[in-house]
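Apart from one protein chain that is not included, each protein chain of the complex appears where it belongs.
Order of writing sets the chain letters: A and B. Residues in each chain are counted from 1.
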Amino acid sequence: MNKSSRDVMTFKGGIHPADSGKVLSENRPTLTAPLLERYQVLLCENVGKPPKPVVNVGDQVGKYQLIAAADGFVSANLHAPTSGKVVKIGEVPGPMGIPAPAIEIEADGEDRAAELFPPLNWETADPKELVKRIADCGLVGMGGASFPSHVKLSPPPDKKVDTLILNGAECEPFLTADHRLMLERPRDVITGARIMARILNVANINIGIEINKRDAVESLETLAEGTNVKIIPLKVRYPQGSEKHLIQAIAGREVPSGGLPADAGCVVQNVATAAACTDAVMKGLPLVERIVTVTGEIVCRPGNWKLRIGTPLLEALRLAGGVTEEPGKILFGGPMMGFAQRSLGVPIAKNTSGILLLTREEALRHRATSCIRCGRCVQGCPMHLSSCLLATAIENGRWDLAQQNHVMDCIECGSCAYVCPAHRPLVQLMRSAKMELRKRKK
Amino acid sequence: MDIMLGTVAVDWKLVAAAVALMAGGGLLLGLIIGVVARCFRVVGDSRVDLVTELLPGANCGGCGKAGCRDFAKSVVSGENPPGKCPVSTREQVSAIALALGVEVGEIVPKKAVVRCSGNLFTSDRVAYYKGINKCSSAMLVGGGPKLCRYGCLGMGDCARKCPFGAIEIINNLAVIHEELCIGCGRCAAVCPRGVIAIVPAAAHVHVFCNSPEKGAQKRQVCRSACLGCGKCVRKDPEKFELTAGLAKVKYDAAELPDMETIEAVGCPTGALATTERHRLAAKKEAAVK
Partner (left out) sequence: MSEEVKNDVKLPTGKRLVLSSSPHISTSESVRKIMLKVLVAMVPACAAGVWFFGLRALLVIVLSTVFCIGAEALWCLLAKKPVGPTVGDCSAAVTGVLLALNLPPSVPWYVPLIGAFLAIWLGKQVFGGLGCNPFNPALVARVGLLIAIPAVMTTWTPPRGMDEKYPGVKEFRQSVDATTCATPLGVAGQRKKIVGRSEAARRNFAQVSSRRLLKRFFWGQRGGCIGETCAPALILGALLLFAFNLINWRVPLCFAGTVFVITGVINYFLPGVTPPPLFHLLTGGLLLGAIFMATDMVTCPLTGSGCVAFAIGCGVLTSVIRIWGNYPEGVSFSILLMNALVPLIDRWFTDRPFGYVRKRKGEVK
């Protein structure tokens, strides 16, 4: 059963970033955004091949209608967030800084739903049918990676999966979207977990939640009584929400280097993906909206909003009451691994968990100086790499040394750069080394 | 047996023994080295050494080989004509050809040109870029700080790579000094945006823009971009060509454009220019954006 109140000891390494930000938005209920005039649905947001549009400019579409079909196995469907007319299939500024293809829909105000999938009884349906439903509804990992969920839930037959882990850790500062989801829709999360467990045919279901979300832990524990779902409280540590470290903390196994969680017999999914799974199976709803934390000290009314995919950034900020001063940074995601935006015309996608605004003062605060070999980066790295030596090797163009010191294992979590007193741009250095080594491998 | 040197008594036998030991040991080691050098000698073609001596020795890789010695081997084996070395002067190439008794070969001097005229003042950037000051690293952060996706970032990856010091960064724009460039191509290989092109050295007029986007889009972020208006192509279709929103000089045409061509065309943004004028424009700070 699941009355376990043990605080699970986590991984060696990791850091405790100062987190005064969660309190800005964690106690306010999630609000649903009103219908907007235009939605720009990004086409290439998921890992794998981007889906191919199945509508043309000028077509009328209904809400939940398929507008782009998956191209191959590792690809995800895309559905219209509202009813209206397709006005453009072109490029918009993307969250990675480069223009991205998108389908622009002008809403007609009626929000008319197209035909939905028929509800399934997950307890009796064939697991293959459940997977197909998940693929049809365009589910992707909503924690940030946006890996198509049906691929994750169909591990190759040679990998024996015996554990399902739901990621409710939300270790990034400022973000509270998953927290609010677990408080407001706990039943859907638990049902989603059980659906996924049925698909994978596993009996060991765990939901990992950091202990700073005690109310979520308790509410889920109450609901999970009587089922085989275990709620595991985790010590607050960054990056507890990383797949590999979640598996180490909960299942006690290490994913081998270069391998996937399935190699350690586990499948990890975000709690939001689980809730979306419940919607897809029990109500036949494709994935068109998600909870996004719009927050920051300079946001007038920080909080969580249920936004439809394709919501333009400025509209999301307008919902949050606008800003009190000109921001220095607009981040998609959390402050540790999020992407700084250079354009205001970027739309929300399925994997945008938060919009965080930082002041210019905070953005320009520290200047990089030289390394003093204090070793804090080595202590903090969750992958146990010698970040200090790696960075020096990369700065001097020694790609061979970088590879020897396992730079390809870096998960770019940012722990090293956070604790560095010299404020060296360590993550950028690691990324440039990985890019160079991948180029050379070709 | 002691000999007196001043007030110090020196044991002559000890001194003699030490000297003999050192000398004898040195002689023995010298003999061993000589024998080893003889036995393990690498037999090579002496002509390779000769040609290597005659080459300029820049080891730039402009010939496509791994250094001057490698190129010398290829010349001796007949794979490459001596004229393939872009750094050698005509006299040097003739000397090599004479020494080996081969043809001089076709010498097509090339040089590099940075096809961008967007410096700090004419091309827009994000308000501030904070990170590593290398073009390849800056590309990792949202595609780089410049609003134009195809233009030169001006952080100096090419300048650092050039073995001849021919590239200068002026106002965040890379500018190549023609007289120093020999067209080895290292800068073009390292540029993450592919802004640098290797063109015939005789060409002095180029279209200094790299972006194939539509003119109206380009105008929003850069004042010196090529608008794709087509004036140059209409005026002189033999010398220019237009693909999408970008005009290009036809480098394989019978006649290359020159100063008169530029004046006749009347390029609205100044993207069509000589290298000299381009360098001067890069230095100019725009008065008002």
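Definition applied: a contact is a pair of C-beta atoms (placed from the backbone, for glycine too) under 8 Å apart; a residue touches a chain by one contact, two chains touch by 3 or more.
As the structure is a computational prediction, the values presented were derived from the model and not from experiment.
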Here the chain that is not shown touches A, B
Considering the complete complex, identify which of A:V57, A:A203 or A:L364 is in touch with the unshown chain.
A:L364
Of A:V378, A:I394 or A:A433, the one touching the omitted chain in the full complex
A:V378
Consider the whole complex, including the chain that is not shown, and state which of A:P17, A:P81, A:P95 or A:G192 touches that chain.
A:P17
Pick from A:A76, A:M182, A:I330 or A:A433: which residue touches the chain that isn't shown?
A:I330
For the full complex, which residue in A:G90, A:P256 or A:G397 touches the chain that was left out?
A:P256
To test your reading of the contact rule: which positions on chain B touch the chain that is missing from view?
126-131, 140-142, 145
Tell me, which residues in chain A touch the chain that this view leaves out?
11, 17-18, 31, 34, 97, 173, 244, 248, 254-259, 300, 314, 317-319, 321-324, 326-331, 335-344, 356-358, 360, 362-366, 369-375, 378, 382-386, 388-389, 405-406, 409, 412, 414, 417-423, 425, 427-428, 431
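Definition applied: only the chains that are shown with their structure count from here on.
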Distance from the mean Cα position of chain B to that of chain A, given in whole angstrom:
44
Can you list the chain A residues touching chain B in their complex?
96-99, 339-342, 363-364, 425, 428-429, 431-432, 435-436
Where on chain B does chain A make contact in their complex?
126, 128, 130-132, 134, 136-137, 140-144, 147, 149
